[in-house]
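Dumping the structure here so I can ask a few things about it.
Coming up: subunit A.
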Amino acid sequence: MTNLLLAFDLLLSLTLVGLAAAALTSREPRRAVILFIAFGLLLALVWARLRAPDVALAEAAIGAGLAGALMLAAARRAARGARGPGGSESSAGQD
Partner candidate 1 sequence: MYGLGGILLFLLGVWSFLVHDGLLRKLIAINVTGAGVFHVFIAVAYRGLDAAPDPVPHALVLTGIVVAVSATALALTLGQRLERPDD
Partner candidate 2 sequence: MIPDAWLPAAIVLTSLVPGLLIFLLGEERQVLRTLLNMAGALLKLALVGWLILGIYEGRTFESRLTIAPGLDLVLSADALSVLFVTLSSVLWLVTTVYAIGYLEHSPNRSRFFGFFSLCVSATVGLALSGNLMTFVIFYEALTLATYPLVAHRGTPEATRGARIYLAYTLGGGAVLLIGAVWLQALAGPVVFTQGGMLSGVSGEHEVQLVLIFVLLLTGLGVKAALVPLHGWLPQAMVAPAPVSALLHAVAVVKAGAFGIVRVVYDVYGVSLAESLGLLHLLAVLASVTIIYGSVRALSQDGLKKRLAYSTVSQVSYIALGASIFGPVATIGGVVHLVHQGIMKITLFFCAGNYAETLGVHRVSEMDGVGRRMPWTTLAFTVAALGMIGVPPLAGFVSKWYLGLGASEAGSDWVLIVLVASSLLNAAYFLPILFRAWFREAPARWPDEHIPAGRLETSGALLWPPLITGALALAAGLFAAAPASPLEWATLIARREYGL
Partner candidate 3 sequence: MIDWLVLAIAVPLLGSVVAAALPGRASAIGLATAVLTTGSALAASLVVAEGGSLRSDLGGWGAPLGIALAADGLSAALLVMSNLVALGISVYALDYFSGGVRRHFWPLWLLLWTSLNGVFLAADLFNVYVTLELLGISAAALGALSGRPDAVAANLRYLLVGLLGSMTYLLGVALLYTELGTLDIGLAAEALVPGPLAHTAFALMLGGLLLKAALFPLHFWLPPAHSQAPAAVSAALSALVVKAAVYLVLRLWMDLFGPVAGPGAGAMLGVLGAAAVVWGSWRAFRAERLKLLAAYSTVAQVGYLFLFFPLLAIAPPPEREALLGALVLLALTHGFAKAGLFLAAGLLQKRVGHDRIDELGPAIQSLPVVGLTLGLAGVALIGLPPSGTFIAKWILLAESIGAGQWWWAPVVLIGTLLASAYVYRLLANAFGPAAQAEPAAEGALAPIGRLAQAPALLMTLVAVVVLGLGGEPLWGLLEGVGP
C-alpha cells in the first residue's frame, strides 16, 4: 500500500463524509438534494476504487440518479409550494 494510495483513500473518505455532513446540515431542501446527488456520485467512485464495479454502477444510476431525481422533484414541489412554479431541467440520468 504505497502511501500515495493511502493519501488518496484518506482524501476520498474525508470528502465523502464532508459532503454527507454538508447535505444533512443545509437548511434549504434543494441545496440538500443537490449535495446528496454529489454524495451519491462520489460514493459510486469510492466503490469503484474498492473494486466493486457492479455496485458502483448501480449506486450511480439508482442511488444518485433516480433517488436524486425523485428528491429533486419533491424539493421543487416543496419550494414551489413556497413560491411560484418553475419548471427546470434537472441533471437526471447520468450514463
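On how the list was made: all candidates are chains of the complex that A comes from, given by their letters.
One rule holds for everything that comes next: contacts are C-beta pairs under 8 Å (C-beta built on N, C-alpha and C of every residue); 3 or more make two chains touch, one makes a residue touch a chain; residues count from 1.
For clarity, every value in this text was computed on a predicted model and none was experimentally measured.
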{"item": "From 1, 2 or 3, the one in contact with subunit A within this complex", "value": "1"}
{"item": "Candidate 1-facing residues of subunit A, complex", "value": "6, 9-10, 13, 16-17, 20-21, 23-25, 29, 32-33, 36, 39-40, 43, 46-47, 50-52, 54-55, 58-59, 62-63, 66-67, 70-71, 73-75, 77-78, 81"}
